[in-house]
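Note that one protein chain of the assembly has been removed; the remaining protein chains are unaltered in position.
Chain nomenclature is as follows: A, B and C, assigned in order of appearance, with residue numbering initiated at 1 for each chain independently.
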Amino acid sequence: MADLTVDDVAPKSAVADDFYDDYGDTLREECGVFGIYGHPDAAAITALGLHALQHRGQEAAGITTYDGSRFHSERRLGLVSDAFSDGDAIKRLPGHIAVGHVRYSTTGETILRNVQPLFAELDGGGFAIAHNGNLTNGLTLRRQLIRDGAICQSTSDTEVMLHLVARSKRPRFTERFVDALRSIEGAYAFVGLTNKKLVGARDPLGIRPLVLGELDGHPILTSETCALDIIGARHVRDIEPGEVIVFSSDKVETLRPFGSVPPRPCIFEYIYFARPDSVVGGRSVYQVRKTMGMQLAAEAPADADLVVPVPDSGVPAAIGFSQASGLPYELGIIRNHYVGRTFIQPTQSVRDQGVRMKHSANRAVVEGKRIVLIDDSLVRGTTSVKIVRMMREAGAREVHFRISSPPITHPDYYGIDTPDRDKLLAATHDLEGMRRYIGADSLAFLSIDGIYKSMGYEGRDPVCPQFTDHCFTGEYPTPLTDREGEVSPRQLSLLAEAS
Amino acid sequence: MADLTVDDVAPKSAVADDFYDDYGDTLREECGVFGIYGHPDAAAITALGLHALQHRGQEAAGITTYDGSRFHSERRLGLVSDAFSDGDAIKRLPGHIAVGHVRYSTTGETILRNVQPLFAELDGGGFAIAHNGNLTNGLTLRRQLIRDGAICQSTSDTEVMLHLVARSKRPRFTERFVDALRSIEGAYAFVGLTNKKLVGARDPLGIRPLVLGELDGHPILTSETCALDIIGARHVRDIEPGEVIVFSSDKVETLRPFGSVPPRPCIFEYIYFARPDSVVGGRSVYQVRKTMGMQLAAEAPADADLVVPVPDSGVPAAIGFSQASGLPYELGIIRNHYVGRTFIQPTQSVRDQGVRMKHSANRAVVEGKRIVLIDDSLVRGTTSVKIVRMMREAGAREVHFRISSPPITHPDYYGIDTPDRDKLLAATHDLEGMRRYIGADSLAFLSIDGIYKSMGYEGRDPVCPQFTDHCFTGEYPTPLTDREGEVSPRQLSLLAEAS
Amino acid sequence: MADLTVDDVAPKSAVADDFYDDYGDTLREECGVFGIYGHPDAAAITALGLHALQHRGQEAAGITTYDGSRFHSERRLGLVSDAFSDGDAIKRLPGHIAVGHVRYSTTGETILRNVQPLFAELDGGGFAIAHNGNLTNGLTLRRQLIRDGAICQSTSDTEVMLHLVARSKRPRFTERFVDALRSIEGAYAFVGLTNKKLVGARDPLGIRPLVLGELDGHPILTSETCALDIIGARHVRDIEPGEVIVFSSDKVETLRPFGSVPPRPCIFEYIYFARPDSVVGGRSVYQVRKTMGMQLAAEAPADADLVVPVPDSGVPAAIGFSQASGLPYELGIIRNHYVGRTFIQPTQSVRDQGVRMKHSANRAVVEGKRIVLIDDSLVRGTTSVKIVRMMREAGAREVHFRISSPPITHPDYYGIDTPDRDKLLAATHDLEGMRRYIGADSLAFLSIDGIYKSMGYEGRDPVCPQFTDHCFTGEYPTPLTDREGEVSPRQLSLLAEAS
Partner (left out) sequence: MADLTVDDVAPKSAVADDFYDDYGDTLREECGVFGIYGHPDAAAITALGLHALQHRGQEAAGITTYDGSRFHSERRLGLVSDAFSDGDAIKRLPGHIAVGHVRYSTTGETILRNVQPLFAELDGGGFAIAHNGNLTNGLTLRRQLIRDGAICQSTSDTEVMLHLVARSKRPRFTERFVDALRSIEGAYAFVGLTNKKLVGARDPLGIRPLVLGELDGHPILTSETCALDIIGARHVRDIEPGEVIVFSSDKVETLRPFGSVPPRPCIFEYIYFARPDSVVGGRSVYQVRKTMGMQLAAEAPADADLVVPVPDSGVPAAIGFSQASGLPYELGIIRNHYVGRTFIQPTQSVRDQGVRMKHSANRAVVEGKRIVLIDDSLVRGTTSVKIVRMMREAGAREVHFRISSPPITHPDYYGIDTPDRDKLLAATHDLEGMRRYIGADSLAFLSIDGIYKSMGYEGRDPVCPQFTDHCFTGEYPTPLTDREGEVSPRQLSLLAEAS
């Protein structure tokens, strides 16, 4: 899901600039979803599943259950372990069916009304839905709905789905749900809940992931296999691109309303988002990343003494690079795992020396050495600048920066929070310009074909690319209706509401 | 406004029984509203106005403003002085137009989604509305709307108005608002806000109050004059029954879409709800109550030594009774003004002695005396039982209970929280039965004509009663569509959500 | 008890000036105490008792219990009903003996470390103490203790008692406690707790009150009888001035270490502090106040139409004045009982019109009338100025101000929070000057002999006054060692610590 009002909102004042300096230089997935059908501990299991998906969204979490007579919902800002670890929250969520959601908000507007699952009371009963992805015609649909008398309570594109289902004239819920899916474009993994059914859907290209699991005979739908592992559930299979699956008490229905199109899952799940212990599309994420590091070592070797990962994102690729190159793997950078809120900064003089909140140099390792720094991606480059400088101040003799993915030149519209194009370092600098900007002795990226080779292909199929890779290539796999129609979020008279 | 799901909800577990023992034996207004147009401090003034209306609703409060480009809303559980006294909340509410609301919830479901003002984004822009009253066809309309594909996010009847306005096909906002009013039945005082207008409306019979004030040339709409007094605003006039008033930058429009019908304001505003320093319908509430006490002394004198008010509700009538009877007025009961949350109770033996959380006897006054206890109304009678017993334990020789209004025999459906009929003492007991139940030596009520005399009439006009008085007479002034259509709130598959 | 550092501390910034405008014009007692011995619900009963004493201190509350093997303590900022109404707090306070305290802090330093009961581990076991009053040699003793190697953790004078008991060389606890009492001067009602005993002590002159009650055979020590009434406990007798009382499992010990001196209780308990339903020194507080109003009507009659109390402080005296003068008693001023935190104020223009947060005029009563305003005391006069102006703006034709106590010309050092002398209106203005300052048509005070007459005496005994009345007369009943020795609190290197 995505907020429809990204441009309209000032950054949360409580979050200092420095925070964005540190974190603004990454890509961020916006959501993870989880649903389970028929289990007596549905809410408790969903909370654990969401906890395992916490890397997909840290700003808010929600769970909705149905107990046989009514729906219950708890939606909170903050981490799953803060909001849902206590018995109280779980006790307020009775029932055998549950859907849950973790969210990373792209804006300052993390208000409770936007936290998912969203709920609507339909003619036939209640319906709750959780969404990972982004609809590329969400604003266009919302504008039509409002013209038609609909009332939108959230600023989330996901609410459009509720209205479409509510307005469908088809008699059965599943038909209405499919009706609604036919109207939307973009990327989505939905899990939904009615008083009878657990429903899941994945977009026709399979841009966002969704897997089917099973625990004691009860089906689970979730974004990643790591959410199955945490509770000891079995990974049955991936939900297929374009598949709609509906669980009810006496049957499982599978529909394919979009027929069969070549799938094109998002390559960034492998490069960055998914947890390394997850299996996505049949591939171990850890092994893919390690292979990218090995491929990178082959494509762009460095004459150096040791390999240093940028923790934690660069670790698997650095292990691969080390194994392929024979250069020893060393922890030249230590990460402080207690980084939480941003500290106010002391005076300018101290600030100028650079405060190392998140990373610190392990001088004993890097002093006097030629190092290969490995990271998984380069977005704005601001963090890389700091890290290279930190390595040099710790005495590194040479710093060779290697990125285990290609240059990011285009923004995403499918649920990944990317900076505007003019903030993407690779969109505005050539390779040498980037090298100078980050201050490295050398800089190299994994090639686009290198990525595909790491995935087990000969290379990228230019006619029908195997993955959604527009961030590297500019080739968007779906229409971008909102963007083309120039629907500006500024036209909305929005309600700003604190939680 | 009212929750549509009264029956469906268990009492809030955090509130102990004792709380309901004390408080369940009163009537409670459900809301107060306030709106101001064109003032640079719109939110701060609204907060003060709501604070003056706090007696009309203590469970939640909200303010919505428009700042020329977007709407801002803050809605909180708790008292106005807790939620809106700090600069932070007010700073988040910029703008020159504001509407606000205090709410007393009739159910355990005081969830943030139900706290008003409610907001919707319409085709032409945002619209926020606050409501005092209750729609007697709210559930019926809601059912039709949901069948028609509407999504209801709150369980409040007020949301129906948002949908009706959103779905009206008329081009101008005012026309759409009047369109919506034509569909609803019951009691209401609305104040609403668009990006251009402040709008107010009072139901055709004027059941709920709404007054027009003025501060430095800026118009104010609010439930009671005490909300004008707190900020030094001038009371211009009452909004007339059936009047719709619309303020915009260049004009004031007044509409009377319902023509002219004899007004019939709710008598309970005089007896119980309004603050004694308010002027309602041209009458001082304090003077009306005092006159009721004087009338009561004439109708039902008592051979006693002194007059004791049940604080604070019985104070004005007790002053009137004392003046008319010549019996001295004395504080025989002291109220603890720090009563907040309910305490957990010690062991049964202590509990049996009765814990006096709210009231305590002033033994020095009542010991050995024959007292006349004065209260303004008798609902369940549970508090009266305790107070009579407390007076006897403090040594009162005789206790004569006098009520400055008639017996309540019928529930309300216009925004007053009354118990079910079988819980109303006067609906199930005759006078002698009531006297025995509460344990008084004598018991008397003000007659229905006595009420009308206290209001300046000869008596009640049986053909066209001057006030809404169904609680005493069973004569409801409007259709009760939901009740007749037997729309049960249990048919709704509700979402239970903690705030 | 009192903070030792009054002068040294800036006012709490969170509390706006306006708050002090409203409230700074009153006297404030600093504390209430409660202790119970041998009851299975000791903590729950203590919480209820403290709740009944809430008028004696609203800023913090604490309870300490002993469960047979260890002590438990909960100390919180805020009201008793917020801090101790939930089962959780009470569950953390097991045991059959409890002492509790409510506190009003004279300074911004309401930090948790200063909240009572204070606790120390002595050689023979733990000791907790709660204190109402103020030691006039507290700073002097503290300085000596620190010179002698003592560590003071609070800034409260009560801690001095802990050190004195700890350092006494006597073998038995009771002897050590009496030893400590011999060192201190000033006003005190102590209740204390050891692992075997509940102990109480009242200063030799009985300046601060302490009463003995009994519940189901278990003794209670507390500041006022209203704390007995709330739980249905019996008032046995007052603890006598100079009496030390010790309850243990097998006996009650009463000691009189100071022999017999004529008692001199504080007159302000009757005039202002005690709750009207309390019985202090055998007199009903309500009746005393009413008698003061009657006496005032005799001493200073007014040619007027009605009597209006300043709520709630002036109510009993106004009833007395009305009965004695025959002028009708009317609620010309309405008090908003929801006053909590101070609101931020809108623009100057609104502020100039005067925001009526706490009191509002009942125009229907006062318009065109000559009124007698009754209040119980006059401190700075700032509130009186506002109230007189409010009455005139509401149309009062004449405003005659009557105060049911004499002019306050001297500050207190015995536990009442009075402004510095130069802030006391009566210390800097003569009667006519005061009248002009508050803007009344006439002003009169009850005479000092009038006070004593209201208490049942012929008048004040100038040789041996029956009450502590230095605020009116300047005659302090004890040495003021700290003041004479010029021990400045500024010499202390204080620790400022937020709670």
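Going forward, a contact is a pair of C-beta atoms (placed from the backbone, for glycine too) under 8 Å apart; a residue touches a chain by one contact, two chains touch by 3 or more.
Just so you know, these numbers come straight off a predicted model, no measurement behind them.
Every shown chain that the unseen chain touches in the whole complex is listed here: A, C. For the chain left out of this panel, the touching residue among A:R275, A:R435 or A:K453 is A:R275. Check C:H39, C:H55 or C:R75 against the missing chain and you find that the one touching it is C:R75. For the options A:C31, A:A60, A:L79 or A:M292, the residue in contact with the chain missing from this view is A:L79. Within the complete assembly, A:P316 is the residue of A:G62, A:G192, A:P209 or A:P316 that touches the hidden chain. On the side of chain A, the interface with the absent chain consists of residues 40-41, 44-45, 47-48, 51-52, 54-55, 58, 79-82, 84-87, 90, 215-216, 226, 229-232, 275-277, 279, 284, 286-287, 312, 315-316, 319, 322-323, 328-331, 334, 336-347, 349-350, 353-357, 360-365, using the contact rule stated above. One chain of the complex is left out; on chain C, the residues touching it are 8, 64, 70-75, 92, 112-113, 119-123, 125-126, 128, 146-147, 149-153, 159, 162-163, 166-168, 195, 492-498.
Here, only the chains that are shown with their structure count from here on.
One finds 49 Å separating the Cα centroids of chain A and chain B. Centre-to-centre separation between chain A and chain C, using Cα means, comes to 60 Å. For chain C, the set of residues that touch two or more other chains is empty.
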